[in-house]
Structures are given as structure tokens and as C-alpha cells.
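Read through the structure below, which is laid out as C-alpha cells, and then see the notes.
All protein chains but one are shown at their positions in the complex.
By letter and in written order, the chains are A, B and C; residue numbering begins at 1 in each of them.
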């Protein structure tokens, strides 16, 4: 089914497909990203925000079967500071993520995006592809 | 495809199935649980550990499409304190989780378990069921 | 200066007093509490909120030199759910903490409280006492 050795495969039910695994790994990494980095203090500085996006992306890319992670923090929505205490933190309202998981030949394009209508930082799957086609 | 209204369905690709969604939601919640609660200071007290298991379970059960969460912290592996600084924290080595996600009619039985062989707190899918059968 | 052995005392500058230590430990534990538990999913259920307050309190009480921790989550401010995605999480806006640190004979009464005027979950020291008086 795949051309690499996954040492954990035996811990998964035998009916679990490549597609299932790619989706599962995408979900895990989105949940991990969110709960690891939300709450992080931020400053309204273009260079700092760019570097933070890059570090979060590279950190989550180390997780198994994650092919790429793109992170965007909405600079314009970072609050300007009224006083010394009023710094910003990373929240679901200003975070946008695109994450591609790959297991075997299956690619899952997923992401996080704040949906006003739901008042919720939704984790979603945009599409699923067979990379051999 | 399902007998409830999912207000987020339109944000998912049209080829995404109930099975895909149930797996995705299981992954998200396992990743969230791990990165939210690992690092939490623990004391070696049976009642406290029982209550902590219950709270983590109930907290994660509030997430969308999570049917049940069972959390087990390995009491015997909690280090005994050598000095005032040497308290325990929740780590992947002492945490075991069983989580059932349900989307439409599909049930995903998933979990977290530390695998010595991999030196890793593995998130896995045990089985996937159609609840109507 | 004190009637217990603190195995870490040698790592502190010789001019550091009991009062300094008690304040430092209070600060550490308030910072830890906030960044460990903020982001935790909550449900609007009296019993669950009571148990969550108790677990956070007991967890942080295991840290060195923490005498007591009282946690209050503002039940009335927990948002009611508009849809399946719209669950609440613990934020600085609904969290109130009172924490007493004790080092040697010095007691530090500190806390966390959201201050509207500052738009900030302020960590503060209410008073410092010599417990022998």
C-alpha cells in the first residue's frame, strides 16, 4: 500500500486506509498547533510576526506525515497598545493556517480559519488528492 | 447523508465523507487534549488523579462530534517526591486516552498510548464503525 | 532565617530575602496557572465548573511554597452555545484567582483579576504578611 515503512502501522486497525491516516494526522497537527501556540504573547512588529509564523510552521512540520504548514497571523487585527499591560496574544480570531498532510500517496489539504458566522476558529478539510494521478 | 444540520459543512470540500469528518474530528481532539493538558502539575493522590481524569475527559467532550473520552493517568508511574521541588507533571509517558468521535452514522474509536518501541505517545485509530449496522 | 531546608537556596543570590522568595514563587505560580489552563474547553455546567476550579487549584498547589489557591470561573459570563461549534474556553476575562505563597515566615497574598479599565487579566499582590506577628 505504501513505499515506506511506518513502524506504527500495526497499532492501527487493519481497515484503516491511507486516506484515513492522512486525515487523522492532519487533524492531530491542527489541534496541536492551536493548543500549543494560542496564548503566546505577540508584539505588533512586522518582522517579529513574520518570524513567529515561520517558527510555528517549522515546529508543526516536524510532526509525522506533515508535508507543509503555512501560518498567517492577521497583523492588522493585532490590537494597538493603550497601556503597558495591553499587549496582544495569539488567538483563534487572528490565526489562519493551511496544512498539507501526506500519508502514502494521499494528500489532505486542511486548515484553520476563523468563521464569523460560527464565531469559531474552524478546522476544515478543503480537498483530498491522490498524488499519483 | 445525515439527520442533523452541520453549519460548517459548506466549508469542507464536497468529496469529504462522514467517515473523513469523524476521523478528522478525532484527530483534532486528541491533538488538542495533549497540548492543552501536558505540563499540568500533578500530585500523587488517588482522589486528585481521578478527578483530573474526569475533568480532562469532560473538557474535551465539549468539542464538536466527540461522543466520549476516557482518560487514564498511570498512578504508579507518578514519581514520588524526593524534595519540595520534585513534583510530577502530566507527560505523554503516563497518559492513556480512548476517544470516540461520531459524525453522522460513523463512529471512530481512537486513542493515545505511549509505545515504548517508538519512544512516542502514539495517537492511533483502533476501528471505524457504521453505527446503523 | 528559616526552619526548613530549602535545597535550592544556594542557587539564589545571598541578598535574596524570604520576602523576595515568597513574592517570586507567587509570580511563577500565577504565570504557570494562566498559561497552562487558559484555552481549556469548558461547558456551561455548574458541577463541571466547580470541579474544574478545584482541579486547577489543587494542581497549582503542588508547586513549591504555594500555601493555597482559590480559583473562580465566572459562570454567568460563560457564553451560551449558539451552535455545535460555539463552545466556551477558559480565558483571562472569566478567571479570578487568589493565591497565597509562603516562604519561611512570609506570606504573600496575590491574585489574578480581569481589570476592565486596563483590558487586562492583572496579576497583583494584595498584601504581604509576617506570619509570626
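As a convention for this text, a contact is a pair of C-beta atoms (placed from the backbone, for glycine too) under 8 Å apart; a residue touches a chain by one contact, two chains touch by 3 or more.
Everything quoted here is computed from the prediction, not taken from an experiment.
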Query raised in the report: Who does the absent chain touch among those shown?
Result: A, B, C
Report task. Touching the absent chain in the whole complex: find that residue among A:14, A:62 or A:80. Result -> A:62
**Report entry** In chain C, positions touching the absent partner
**Finding:** 7-8, 11-13, 15-16, 19-21, 23-36, 110, 113, 115, 117-118, 120, 122-128
Query raised in the report: In the full complex, which residues of chain B touch the absent chain?
Result: 35, 38-39, 82-83, 85-86, 118-120, 122
Report task. Pick out the residues on chain A that sit against the missing chain. Result -> 6-8, 32, 36-37, 39-43, 48, 51-52, 54-55, 58-65, 83-85, 87-88
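Just so it is clear, only the chains that are shown with their structure count from here on.
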Query raised in the report: How many degrees of rotation map chain B onto its copy chain C on CA atoms, rounded to the nearest 5?
Result: 180
Report task. Calculate how many whole Å lie between the centre of chain A and the centre of chain B, each centre taken as the average of the chain's C-alpha atoms. Result -> 18
Query raised in the report: Can you give the whole-Å distance between the Cα centres of chain B and chain C?
Result: 26
Report task. Let me have the rounded angstrom distance from the C-alpha centre of chain A over to the C-alpha centre of chain C, please. Result -> 31
Report task. Indicate the residues of chain A shared as contacts by at least two other chains. Result -> 35, 118, 120, 122
